Structures are given as structure tokens and as C-alpha cells.
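Contents: one structure, followed by commentary.
Every protein chain of the complex appears in place save one, which is left out.
Chains here go by letter, A, B and C, matching the order in which they are written, and residues are numbered from 1 within each.
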Amino acid sequence: MPIRVTVWGENVHDQENDVVKGIYPNGMHNTIADFLRKDPEIICKTAILQQEEHGLTEEILEATDVLTWWGHCAHKQVVDEVVNRVQQRILQGMGLIVLHSGHFSKIFGKMLGTTCSLQWREAGETERVWVCNPGHPITKGIKRYFEVPQSEMYGEPFQVPTPEENIFISWFEGGEVFRSGLTYKRGNGKIFYFSPGHETYPIYHQEDIQMVITNAVKWCRPEGDNWFDKFDGKPTDPVIKIDIKGPRLHGDGQSGLR
Amino acid sequence: MPIRVTVWGENVHDQENDVVKGIYPNGMHNTIADFLRKDPEIICKTAILQQEEHGLTEEILEATDVLTWWGHCAHKQVVDEVVNRVQQRILQGMGLIVLHSGHFSKIFGKMLGTTCSLQWREAGETERVWVCNPGHPITKGIKRYFEVPQSEMYGEPFQVPTPEENIFISWFEGGEVFRSGLTYKRGNGKIFYFSPGHETYPIYHQEDIQMVITNAVKWCRPEGDNWFDKFDGKPTDPVIKIDIKGPRLHGDGQSGLR
Amino acid sequence: MPIRVTVWGENVHDQENDVVKGIYPNGMHNTIADFLRKDPEIICKTAILQQEEHGLTEEILEATDVLTWWGHCAHKQVVDEVVNRVQQRILQGMGLIVLHSGHFSKIFGKMLGTTCSLQWREAGETERVWVCNPGHPITKGIKRYFEVPQSEMYGEPFQVPTPEENIFISWFEGGEVFRSGLTYKRGNGKIFYFSPGHETYPIYHQEDIQMVITNAVKWCRPEGDNWFDKFDGKPTDPVIKIDIKGPRLHGDGQSGLR
Partner (left out) sequence: MPIRVTVWGENVHDQENDVVKGIYPNGMHNTIADFLRKDPEIICKTAILQQEEHGLTEEILEATDVLTWWGHCAHKQVVDEVVNRVQQRILQGMGLIVLHSGHFSKIFGKMLGTTCSLQWREAGETERVWVCNPGHPITKGIKRYFEVPQSEMYGEPFQVPTPEENIFISWFEGGEVFRSGLTYKRGNGKIFYFSPGHETYPIYHQEDIQMVITNAVKWCRPEGDNWFDKFDGKPTDPVIKIDIKGPRLHGDGQSGLR
């Protein structure tokens, strides 16, 4: 069974900024989708902010196994209804890969419950990405480390909960460090955050980067059944017959409160 | 230094339902505050939904070390601005104790990123609360287990992230089980969820329950400095002098995007 | 690619106790291997305590993707050399499924670092096993719960570290609860502990139990490359050329200490 990926792009700097347009003439989302499609296991569509419902309708999300998310300057334009819908789908089992400045996206903050803030500097310095678990499927094909010749510095403290696993840590020329690859599980969905990917450098054209994101897609594909939240307000029948004792708030057949 | 607690109460059923009024004539928040005040280390105030800003102004939150939260039928009436403010204060270091039906409160869902749904039944059945770590400060004074003679059943699956530690698990007469005491850390703040506490039974008058909540207040008091989120949009200077290379999105002195 | 499973059995009560012989005439390990073999993805061998090196030579472990472990009365007869070898293989990526009384096995304690002690009672009482994550691959095909009609009670406190995920929690007729299905990751290896399986009851003949263990085999198969521990004592060359400063403990070419 192929893995059905939806690559979501904010698609603003890609349209408005000449540097970004030069590097990603078809938009960053198309560059990402194109390299993912090279893998025979992956089927890939794109969706962008400017589409109706940001291209993330119920039908599309239901047919998505893994969603990748890149956004930077327009996080606040993503409507809450779509964010909530994406959250529900992740809890059911859809994988989520959050890229670079997506650390401040509504969906990442919503899933993690923290500000996800960090330190930054746009100086085109070298970033060296170190592997913390050389056996992890996300690091398959990666040597002990790889370098991003020009990168935006993202530095600690990174305000996120303790991850399930810390996959990469980055070293920066200017002196900082950053937890650049982190995994989480929420409900039945796997989440991977990967920090390299500033739009004014050709980072998504780099082979190591493409390999990591392709690996991550495979790692966070759904692996069980969907977990549908069964709370419909109805009380559950006891397994063992018991008599109702004491006063009740809810009348017979009355629903619970949410 | 005393621990400054704010006990937050929804205070709706306490005013409107005769059974609840009979058990908690001054409201559940006052019952909780009263037993906490018996501990010489604790200073305690209350706040309720019906107050301006739900009684949780910036000044009050700044002067709060631990916030306890009970709500049931009016979660949606809590305004988002106050929820966001409480979140910021937790990330800084304030402790949060979420009680019973507070599993569906906006603040609990916001901190955990999941639906926090569960199974339920209001039948006044026996709940037996088992201790999973007999050395944990929250279980101090509690034997291997204690019983709640009449309780609302809360049952698995409980859709929450894996906790830092599972403190209590409950057994129900009708046949279910539930993770009834869970700890989390988000940012610099400690969170404790404790499920017993249905309003139509005198649960907060019970000595074991009072002991657990008092212990939990002590456990989740701030233990370090406040963690103030330092993201002000400004780039950070390198530790090691580097030359800026390559194109930039941000002009000199321009702020980062959030 | 098939999953290569080695089912390890202590094989003592299976030989010496008439009740156990009646239920498992070919030994418990063969019953377990037989139901695993029904799955077309699984290839299965057995190994027992009484074989040379307990049937767990380097060659056999290298050719094992998932090892299941059942032991009860002879944990101390398992030699440390074999336990260390199994640990190394798990850290590389081999899955480990520890069954029932294997909680006191040398290998489980070695991987977790705690005593793994618990409460127990052999009364043939009903155990009801509840699902905590209905979307997890280990729970595939299992309804909200299943029952073990006659089971040995295992009760909290269970002295183990916080798991990666709590998959099952059990309810017992006599009044206790137990975390009966737990997952861990150590190095690159996945570990699943599953508590039902007392030898005087026909538990491994039960369909739900077989389904869980079969699911668990698939879940804990290796999913990345092997993580070979690269510590050979040799210092690592710097990525960036630096001059050696200050005094040294190690002479040129001298190895590090382990």
C-alpha cells in the first residue's frame, strides 16, 4: 500500500520574495513533493494556504496518511476550523511532519501545548546536523552527521515538551546548539519536527535533507487502526451488573457534558 | 515561604442543583480551599467563573504558585484570553491541578494537545484508587489503596499523552479501570490530573481525597525560576564572530515572525 | 521480508508439573510458536533453557528479529553471558516481548534498571484486560476489552520506569488493577511487556491473547538499521581542525577506558 502524502505550503514568500522565487520557482511545496515522489512507496499531493479550506478539506485529510507542514509569515491566516480538523486526524493516526519555521504554526503549538519558541539568526552560517540514534529509521542512509552549508541558526532554549526521541542535534558556526529532529506521539499519530529549511537557502534541494524527510514520511505513516474518539456523551453500560446508588446529575438517557 | 494557591471553581451546579448545594453549601471551591488551608504551608484564595476575567487577572496569576481547576458544564464559557494567560503562567512555572470533569476544560486540552475524552457512568458505584508509586510525594500518607464509596465511573481509553508518571489507577465496581492520577511537565510547570470528584457525591469531604490534593499542591509548587519566553522577534548575536553569508529575508534590525 | 521470531521457554514446569503438562503437552514455547506460525509474515523457532547457551548463540540471535521470553522458576539459571548478549542485540534493534512471570527475568530487569516487582495471587480469578489506545497496532482486532476467565492476579505497584506507552490495564475480580501491557524503547530495540500467561491456566490457547502477541511481534520488529555500539576506545577526529591544548591523560594512539 502506497503512503499518501499531502505537502502543505504557506506559499507566500515563494510568490513574493525574489530570492525565494529564484530558489523555488514552483514554490517550496512543489520541490518537497517532487523529491518525495521519487520514492516508489509514496504518492504525493500538495495543498496551499490560498486554496479553499487551505486545501485541507475533510475528504483530503481522510485520504492523507502523512501531512508535511511548512509556514512562516502567515501562521495566523490559517483558520482555526482547519487546525482543529488536522488535530483530529493526527489523533486518529495521520503522521505530521513540521518543517523549520512551522515550529510557530498553530497546529504544532496545538499538538504540543507549549510556545515552541527558540533563538534565531539569519546569517547563512554552517549548520552541522548530528545523528543521536544511528539505528532509527529516520536516519537511514545518513552518516554520523551532515552539513547544511548555509542555514538560519535556530538555538536553545526550544520550548517544547520532552520528545519521545531526540533524533538530531545541530551545531552552529556562530556557537549555538539546537534539538533539530524530535519525535512525538499524540493519540495514535506520530509527529516529527525537523528544523533545517530556511527559504532563502536551497536547503530542500540538498540530498541529505531529502533523505531525512523521505525517511520521516515512512516512519510516521499510520501503523494501527484509526483511533476515533468515541465520546458521544452517552454513558457506558457496566460490564458487571450493578445497581445505581445515590443521586444523579444526569436524568435517564441524558448526555454527558463536553 | 508559603505556597499561594488559587482554587478555581465553575460554580454553576453548586448554585443551581439542589443535590450539589446540599453537599457543598458554600460551593465546591470553598470546600477545597477550606481543607487546603488546614495545611500551615498553604495560603489559599478562590476564583470563580462568574467574576470578571473569571477571577484570573494577570495580578492574581502572578501571585499564584498553584492553580486548581474544577469545571463541568460551562467549559465553553471560559474565554480564550484567560486560558492563554493561564497557559503562559504554567509554562513559567505555576503548578496546575486539574480535577475530575476538568479533563474537558479548555486549559487541560490546551496543555496536552489531545481530546482528553474517556468513558463515563453516573451510578454511584465503588471506586478503588490504587497507588502505583508508594514513594511519590503525592501518595504520602495513603495506604496501598483507598476507596470512594460512591463515584462516577471514568474509564479507559483516556485520550491523553503518556504522562511523566502514572500515580494512581482506579478499579470500578462495574468492571472498568482508569488512570486516575497522572503527572506532566510543560515548560517549567508541573501538572497533576486527579479524576475522583463528581459533584453529586461528597468526595471532597473525604480525608484521603483531601490528603492527595494537599500533597499534590506541595508537589507542583514552582521549584525553579520562572521561565519567561524570550522570543521578542530579535535575532540573537553569535557567540563566535561570523560573517553574514548569502541572501536574507530580514533586513537589518527587522524582527522575526511569529 | 518475513519476521524471524525466536520463542524462548524456560521449560521447567512444562516438564515437571502435571497440570502444566496437561495444558501444554509440548511445552509452552511450542504452543506460542505454533500460533505465531499461523501468521504468514512470521517464521518461528524455539529455544529453551536446557540447550547449550540456552539456545541463544550469537548466530541465532543475529538471525532473530523478535525474541519472546517466558520464564518463572529458573531465572537465576540463565547465565549472565547470554543475558548480556541478548541485551546487545536488543540495543541493536531486535524486538523483545516479555511474558507474564518474565517480569523477574534477568533480561527484563537489565533493560529497565528497576526491580520489576509486583503483587500477586494465584486464585484463578477473572482478569479483564482494557485497551488504553484503541488505534495502537498491538491492539488491532481487540475490542474495548477482553477477559481471561482464570488468571493469576498481578497487582500494582509494578516497579518499572514510565513506559513509552501504556497499552493495556487489567481489572481483577479480587479488586486489584495492573498495567498489563507496556512498551519501551532502549537503544534501537522495542520492548513489550504483557502480563497474562500463568502456566496453570490455558491462557496461551486463548484467541485474544494470541492476537495480542502476534500483533506485538509485528510492532516490535526492527524498523531501522542495526545500531552497533561504535565505542572501540579510539578517540574521534575533530570535524574542524583544532590544536591540542593542555595536558592529556592518554598518550597518542592510546585507547579510552571502559
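The working rule: a residue touches a chain if its C-beta (ideal position, glycine included) is under 8 Å from a C-beta of that chain, and two chains touch if they have at least 3 such contacts.
For clarity, every value in this text was computed on a predicted model and none was experimentally measured.
Participant: Determine which one of A:I43, A:V177, A:I242 or A:L257 touches the chain that has been left out.
Facilitator: In the full complex, the listed residue that touches the missing chain is A:V177.
Participant: Based on the whole complex, identify which of B:H136, B:R179 or B:H198 touches the chain you can't see.
Facilitator: Checking the options B:H136, B:R179 or B:H198, the one contacting the hidden chain is B:H136.
Participant: Spell out the interface residues on chain B facing the chain that's missing from view.
Facilitator: Within chain B, the residues touching the omitted chain are 92-93, 128, 133-140, 145, 164-165, 185, 187-188, 219, 223-227, 239.
Participant: Spell out, residue by residue, where the missing chain touches chain C.
Facilitator: 13, 17, 19-20, 72-73, 75, 87-88, 91, 101, 104, 110-115, 117-125, 150, 153, 155, 157, 159, 161-162, 173-176, 184-187, 198-201, 227, 229-231, 235-240, 242-250, 256-258
Participant: Provide the residue numbers of chain A that touch the chain removed from this figure.
Facilitator: Within chain A, the residues touching the omitted chain are 128, 130-134, 155-158, 162-166, 169-172, 175-177, 179.
Going forward, only the chains that are shown with their structure count from here on.
Participant: Suppose each chain is reduced to the average of its Cα coordinates; what separation in Å results between chain A and chain B?
Facilitator: The answer is 27 Å.
Participant: In chain C, which residues are in touch with two or more of the other chains?
Facilitator: Counting only residues that touch two or more other chains, chain C contributes 128, 133-134, 164-165.
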